[in-house]
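Here the complex is missing one protein chain, while the rest keep their positions.
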Amino acid sequence: MLPDVTVTRRILDAAGASASVEEVPILGVVCRVPAEQARTALLALRDSDLGFTFMVDLFGIDTGDAIDVVYHLRSLSRDEEVFVKAEHAYDSVLTSVWKVFPAAHFPERECAELFGLTLADHPNPKRLLTTDGVPPLLRKSVAIRSAEEVRNR
Amino acid sequence: MAIDKLTGENSLLFIRSEQLFDTARRKSLWYMAFGIACCAIEGLMHASGPRFDFDRLGVFFRASPRQADVMIVAGTVNLKMAETVKTLYDQMPEPKWVVSMGACANTGGPFREYPNVVLGVDKIVPVDVYIPGCPPRPEAVQYGFIQLMDKIKAQTEVRLAARRDGN
Partner (left out) sequence: MSDPREVVRPAGSLAAPDGMLPAGTYEPEILPAGLTRAPCGVNSLATEHLIVNMGPQHPSTHGVLRVLIELDGEQLIAGEASIGYLHRGIEKLAESRRYSAMGTLMDRGDYISGINNEMAFALATEQLMDIEVPRRANWLRSLMAEINRIASHLIWYGPMGLDTGAMGPFLYAMRDREVLLDILEDVTGQRMMFNYVRPGGVIADITPTAEKKIRVFLETFDQYLEEHIEILAGNEIFQARMRGVGIIDRERAVGFSLSGANLRASGVGWDVRRDRPYAAYSELDFDIPVAEEGDCFARFIVRMEEIRQSVRMVKQCIDGLPEGEFAAKVPKVLRPPAGEAYAAVESPRGELGVHLISDGTDTPYRMRYRPPAMYALQVGESLLPGNLLADGIVILGSTDIVLGEIDR
């Protein structure tokens, strides 16, 4: 289930990504990398002996200070999972990793749209779910409708 | 009813043209196969399935809005969908009716607080019958259609009465 923390750290260091790898209780092994090194780190993990070839999911988290983009990887051959978190500043650029994991195509568009990031290096950097003029809905600063507003619809 | 003078059989029917059209419309309410969300499974698929057999009431689905009389709005309408719903409504020939099925189409339902969701389809198109429920049972949809038939009949009566009084 859980990959070896030291091995993971060695792989990321060898690729030149300055990552902090730690084991978070309940969740598992989490690697924190800077936003600009996310692609390098993912490529290193994919091509390493651990073989993280399967991207389970890609999504964002609004932590209050920045957007954490989470890449959830799985190794089918060794049956291990790892989470890679890359911290992006608000309104910054999300560099696409769809050439590393083709599955990132839609989730990246969704993440960029709902958290107000700009996509770079993406084959189709359009909006995915909403129409023009809708604010980045999953940010904590965007409020949902109040009960008052719903009642006086 | 009247006796045919030539054959002596009880085969002639005298009816006002308005009432004839009214009967024809009421007994063949064809709805557009346009399911948006969960309600489509219950209201469109199960209702026309073997147990509930919507066909008994003359209600059947057509794939094209050009051939449909009724639009069942079965699901949440959001800002992206609203435009399509309006276009489809405009494409349907007159006379046309709209049935709003389920909590989402009525008021926004469980998703009413999300800014991307339209608070009820009646903000976009005029609605004739609202069916409550999340999702409504197929029986509820059938009851809604019976209500729609009564409404169509009542509208005809009103129109006939207005013409009679006007003359």
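Going in written order, the chains are labelled A and B, and every chain counts its residues from 1.
Note that a contact is a pair of C-beta atoms (placed from the backbone, for glycine too) under 8 Å apart; a residue touches a chain by one contact, two chains touch by 3 or more.
All figures in this text were calculated on a predicted structure; none of them were measured in a lab.
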item: Which residue of A:Val5, A:Val56 or A:Val93 touches the chain not shown here; value: A:Val56
item: Chain not shown, touching residues in chain A; value: 24-28, 46-48, 51, 53-57, 59, 61-62, 70, 72, 76-77, 79, 98-99, 101-103, 105-107, 123-124, 127-130, 137-138, 144
item: Residues of chain B in contact with the chain not shown; value: 32-38, 40-42, 45-46, 49-51, 63, 65, 75-76, 78, 80-81, 84, 88, 104, 110-111, 113-117, 134-135, 137
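The criterion applied here is as follows: only the chains that are shown with their structure count from here on.
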item: Separation of chain A from chain B, taking each centre as the mean of its C-alpha atoms, in whole Å; value: 46
item: For the chain B and chain A complex, residues of the former touching the latter; value: 79-80, 107-108, 112-116, 119-120
item: Residue ranges of chain A in contact with chain B within the complex; value: 129-131, 134-135, 137, 142, 144-145, 150, 153
